[in-house]
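For reference, the structure I am asking about is given below.
Only one protein chain is missing from this complex, and each of the others stays in its spot.
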């Protein structure tokens, strides 16, 4: 009878996966715990990490091995700058020779990323959008992400923003921010004509906004740029992008509809969808950059 | 004017619909509305994918879809055949059932004003998985891998607890390492082939093998790309990101991540094997053998870790590691039969693991938020529906006849006969791993059905109708896959034949 009870207890412990139940038999607890600990030591990654010297040696060895392998690969790769390399093929030729005729963009890179391979760029704009949305998810103030201390610091910052003089920053910001934003707009609008485009121009606009916000405080920024405007601009830009590209993908693949006129290459109003797409991307990127700054500093836009 | 087959637009429509819903959801403040938008979208995609599947199976074809006005080597392309359509059907169905069943966890665990953001991430994740399945361009694959990474990390940390942040950081670092390796491999591959689209790359690679130029770079590139994909899909030595992340995330996210996201990378890997590197090249470079060995190791080690584990969600995460090992073993056999078994196991695991995670979430909830298995005693009595779901799922994972897991194990065993020299290893490890599976799943099943003194053991946990529908749906699917598996395996065989051409 006693034996049976013991067996039953053992089975029960096995089912529960715990040795706590076996409190009647203290000897077994201590022993089994010890065994378990040793077993963990053999298998777990954390203990290797705990052994700093071994871990450091291993990581250096792996990295060195990696560099060695890669150097021998580089040794075998096509020669740098050689015109007869495999990348110099019909794909690149068509981008360069028929690019202007087919996309209307004088900047071949803009023509490539916004017309030939626009699907990648659409996904890329989405990556940016998702990143800013996940930063909102992480850092925007809510009941999980809120502390009295931070709130007090933010209020102090607001107070200083309003009342401190900071002449260099404020006057500098007043003069520079409009110029920077103007330059950003120029880069965005000329994306199909010269180096630049939506991503680089948008970053410049974003930098201008950040300069203004750091000089005058986010309170002042919020008079014209709230969370609502931020979402509306981002979503509006992406939706326009999505609509334009869906149209051209759909008509292109099914051979229906009519083509967008390309205009005269070199004019500002040319290159079909590339100019509006650049504007959309520029707006999204500018908002995103400012959004990152605002969320990181204050937890709100 | 050539004849237009409107059905060929479906891959493009499904990806764009998912992305579009993701964007629009940003304007919605209410989580419930966002949930409705999401489920409607997934349902539409499901219907469209079924139509696509029927059409491609009827015509026995693989078609490419030109994204824009420019044909193959210049513009982006999508490509769909029976395998892609079948995966899209599975993904949308599992997504629909999981999210409708797991919506209550989302509404409970995520802060109210951020619930709609959760659904943005879900939509984007779904779009990126579809894109990974359909893509015919390696750079598109990379960009969507990044979309997928960000969205899945956001899903893990949506709960907002410090633990989930730690889990997300771990997950993020390891998966960024994977995508970094993939990107490096992609760049070298581009520099030796000069193309980014699958078919043109394949031609260039066959040329490289013939002329023996750039052979070492090709080997290293293949290695990097598959290590990248293996890291992303948590093959055995790279699995350490899963347990922490799945434990801390809400059950809906864990289910989707382990059931679908890992699978989408494997599908990308299968497409790379057949459409870029071609099976023969893989065989000459011995990549399949390496995958085979790691698959076997994963099968055993995943289960060993799972037996050691006391927390149910972590146990399920380690069990996922073991199941991913099964899939890689099938791929590593290097034969078409093995690949069929692997693809079938992808389906079986997708429907089973999501079911297990949903039920587990319900147990944790009705056991007062405790995660360990011995805290969950009697949990199934408090919520019998979830208990039945968990039992069916566990039995299917162990490989009990009439359930999906049994069929895939039969297929693996049959496939081993066709690959010379691997048969003994496959059969032994398959047997060992089945025993190990039973060793950790059976105790948990017994534990949840054992009443505990001093606790409420009657059904007292109210079950929302959506949760019930989703659990019942998953259980039925499990039985369907376990009994009427013939048509599905026939579709898979057909698609492997088509891909390998």
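A and B label the chains in the order they appear, each numbered from 1.
Everything below uses one rule, namely that a contact is a pair of C-beta atoms (placed from the backbone, for glycine too) under 8 Å apart; a residue touches a chain by one contact, two chains touch by 3 or more.
The definition used in the following text is that contacts and distances are computed from a predicted model.
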Protein name as given in UniProt for the chain not displayed, "Binding-protein-dependent transport systems inner membrane component", "ABC transporter permease", "Na(+)/H(+) antiporter subunit C" or "Adenylyl-sulfate kinase": "Na(+)/H(+) antiporter subunit C"
Residue in contact with the excluded chain [from A:7, A:54, A:74 or A:256]: A:74
Selected from A:124, A:158 or A:300 as touching the chain missing from the view: A:124
Candidate in contact with the missing chain, chosen from A:106, A:204, A:233 or A:294: A:106
Chain B residues touching the omitted chain (full complex): 139, 143, 146, 149-150, 153-154, 157, 162-163, 165-166, 168-169, 172-173, 176-177, 180, 183-184, 187-188, 190-191, 196, 213
Residues of chain A in contact with the chain not shown: 46, 49, 56, 59-60, 62-64, 66-67, 70-71, 73-83, 85, 87-88, 91-93, 95-97, 100, 106-109, 112-113, 117, 120-121, 124, 127-128, 130-132, 134-135, 138-139, 145, 147, 194-195, 199, 265-266, 292, 295-296
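FYI, only the chains that are shown with their structure count from here on.
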Centroid distance [mean C-alpha coordinates] between chain B and chain A, Å: 24
Sites on chain B touched by chain A in the complex: 1-2, 4, 6, 8-9, 12, 16, 19-20, 22-24, 26-27, 65-70, 73-76, 111, 113-114, 117-118, 120-121, 124, 127-128, 131, 137, 139-140, 143-144, 146-147, 150-151, 153-154, 157-158, 160-161, 188, 190-195, 204, 214-217, 220, 240, 304-305, 308, 310, 372-374, 377, 443-444, 446-447, 450
Footprint of chain B on chain A - complex, ascending: 14-18, 20-21, 39-40, 43, 45, 69-70, 72-73, 76-78, 85-92, 94-95, 102, 115-120, 122-124, 126-127, 129-131, 133-134, 136-138, 140, 142-145, 231-232, 234-235, 238-239, 242, 246, 248-256, 259
